[in-house]
Each structure stands twice: as C-alpha cells, then as structure tokens.
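Note that this complex is displayed minus one protein chain, with the remaining chains in position.
Think of it as A and B in the order they're written, each chain with its own count starting at 1.
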Amino acid sequence: MKFNKDGDWLAKRAEQEDRHFISVGGLISRIDPEWQADVSSVPNVEATKTAFVRLLQLARRERRLSLEQLAQKVDVDLGELVKIEADESFKPTPRTIHRLAEFLKLPAKKLMVLAGLLQVKDFGLQQASVRFAARSEPVEDVSPEEHAALEEYVKFLNEQ
Amino acid sequence: MRETIQIINAKTSAPVDAEIFDEVALTHFIETQAEWRPVILAAARALSQQPNQGLLIPRHFHWDWTRKEAELKLLAVKFYGLAHEGKLQGIMKVETVAHSCRLPEQQGKPLVYIDYVESAPWNIKKLMAALGQPQRFRAVGTRLFEAAVLQSQEEGFRGRLGLHSLPGSEGFYINECGMTPVGRDPHKQNLLWCEFTPEQAERYLAGE
Partner (left out) sequence: MNPKRTMTLNLTDQEMSVLDQLSVQKDLSKTALIRQALRLYQLVDARITRGEKLFFEDQDKQKAELMVL
C-alpha cells in the first residue's frame, strides 16, 4: 500500500485529527443494545433547517434588506421572520413560506421541506443543504465564497 | 500485509516508525478491551462534566468473542491493527460487501465501509486533555483511514469509501477528510452516512 510519506501531510492530518473524535457508528451501534446515538445534541442535525435560515439570511443581505424591510416587502409578520432566524425549532406558517418562495424565486414545496413543514426523504437535498450550511456563516458582509455557495444552492433547488 | 509507516510522537512532534497490519488476532481485541476501556470510561466521565463534547461511548462493550473469531475468517471483512514497538495503538474493521454507494452519481457501486475505527485512548487529544494526561501518538486514526482508502483503490473500488459518522465526528469526516454527507440513515439511528467519490479519495491522499 502506498502510504503518504510526506511529513507535512502527516502533520496537517494529525492536526485535523486532534481537533475531533473520529468514531464511527457501524459496529458500535450493533454491539450495545442499550446504546442510543444522541443525535439531538448535535447542532448539525437539522441540516435542512439551518440551510433554510442561512438561505434567507444571505438572500436578505445580498439585497441589503433589514428584517423589517423584508417583512414589509413580502408582507409577512416581522415577529415571525425574527423567530425564523433566531429560533432553530420554530416552524413558520405555510403562508410565510409561500411568500418567501415567491420572493426568492424558489419552488415553495422545496422551501416547505427545508423549513420542516414537510417530511421528505431526499438524500440529495440533505446533502446539498449540509454543504451549503457548512459553507455559509452568519457574518455581516456576504463574501464571494458565500455568494458562490448561495448561487449554487439556489440553482440546485430550482433544478429539481 | 504488514508495513512500516510513520505516526507522530506527540511529545517530541517527531515522526516515528509504526507497523500497520491486517493479520489481526483475537488476542488483539482482548488486549484493547482490557487496556483501553477503563481509560475511555474515565475520560468520558471527566468529559461529561463539560457541555457539548460530542463524545458518545457505548456504556458496555459486549464483545461476542465467538462471533469476532468467525468474522476474522471472512473474506468480506478485514481488520487492521496499528502497533508501535509491539503495542497496539489503533484498530479498524472494514467491510467490502454489506454496503454500497448511496451517492446518486455512484449508486450501487462497491465501496469499503469502515465499520469500526478507534485510536487507543491515550492517543486521543481530547480524552487526554480531559484527564490532564499527555497524548502519546498522533495521526493513528489518519493512518487507519488512509489504509481503508488505499484498500478501496487496490480492490478496484477506486477509493470509494463509506461510513456512518457518530455525531461528534461529523466535522472530521466532512470538513477535514472531505467526504460528502449524504444523509441521515433511519436504519442506523439517524447517523450521518458519509461517502467518498474517487476524486475526493484522491484529494484526501494527496493532501488537499
């Protein structure tokens, strides 16, 4: 087997490994019948919901809109918009989703799934959502990377 | 298979020789249970006092030894050990038949599935930090992971790899290794299925 002999590669990988745990769930989930994966404790669980919030935030900031301005523009309750961005467990109303979908020019049904109003087992959507959420961070200015991530995600949502 | 590779001495930061091999015997497992478990449990206790550590440890490790012995003989299963000066530092179990690719672009194609991978607790920085003890070796998990990718290439699977990440490890596999998070598996307690395409595997091996 051709293992990498480069010392720099090894140092970099060691650095990465030290920042994390690397356990996998295959065997572990089979050998202890009482063991439960506590997935709820992980911030990344609702990948689609996080992606939904980021999508809104980026789209709003790209257009230089405050929450208040966005609320007025799409004619939805400001309080609801605030809750969407601030509270991960909050489920917006279908009407709000439809208005936002129109504003974002995205399929309403897709947005319903992202917001947690519809349950659909879509691995591709989950995958794209996790990637997008990982590449977009809530900071003030939309960076070129975020812009690219947003464009890619929007394109993906529109394609299906 | 038995090869000499380098891991890193955590104290000196210098690379040291270690052995990676696939002739893993039952005694290796027994050794890991006797030595590793108490340290892991102690560290878990220490860690559980701190919030959000993302470490999930099964409370009991009911190894079924007769089954392990039978599995050691299966062609579809491979166990890897990594040892330094004869002492086991890491262990991994991979399978080549029970799982296949789930990413749409390579759906159904064979992959190497990492069923189990563990570095000895004294090599895990976060665990040792919780116990206030020094880390011994670094990059042990990396070498085992690398072996799985290389096996996939040697098998003709072109580097395709799959695993169910535990919640605390998702960041490692997605961000550091560059695997694609495909989705949560309802048949596996909603653990995240992560997968390598041939290109991602190449990038990992090359260091990108």
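Throughout what follows, a residue touches a chain if its C-beta (ideal position, glycine included) is under 8 Å from a C-beta of that chain, and two chains touch if they have at least 3 such contacts.
What you are looking at is a predicted structure, and each value in this text was computed from that prediction instead of being measured.
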**OP:** Report, in label order, the displayed chains that the undisplayed chain touches.
**Re:** B
Original post:
With respect to the chain omitted from the figure, which of B:E19, B:E35, B:E155 or B:D185 is a touching residue?
Top reply: B:E155
Original post:
In the full complex, which of B:I30, B:A76 or B:A206 touches the chain missing from this view?
Top reply: B:A76
Original post:
Taking the entire complex into account, which one of B:P15, B:P110, B:P167 or B:G183 touches the absent chain?
Top reply: B:P110
**OP:** For subunit B, enumerate the residues touching the unshown chain of the complex.
**Re:** 1, 70, 74-77, 96-98, 106, 108-110, 154-158
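We take it that only the chains that are shown with their structure count from here on.
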Original post:
Of all residues in subunit A, which touch subunit B in the complex?
Top reply: 1-14, 16-29, 31-32, 34-39, 41-42, 44-45, 47, 121-124, 126-127, 130-131, 134
Original post:
Can you list the residues on subunit B that touch subunit A in the complex?
Top reply: 1, 3, 5-8, 13, 15, 20, 52, 54-56, 58-64, 93, 102-104, 113-119, 124-126, 135, 138-139, 141-143, 145-147, 150-151, 154, 163-177, 180-184, 186, 188-191, 205, 207
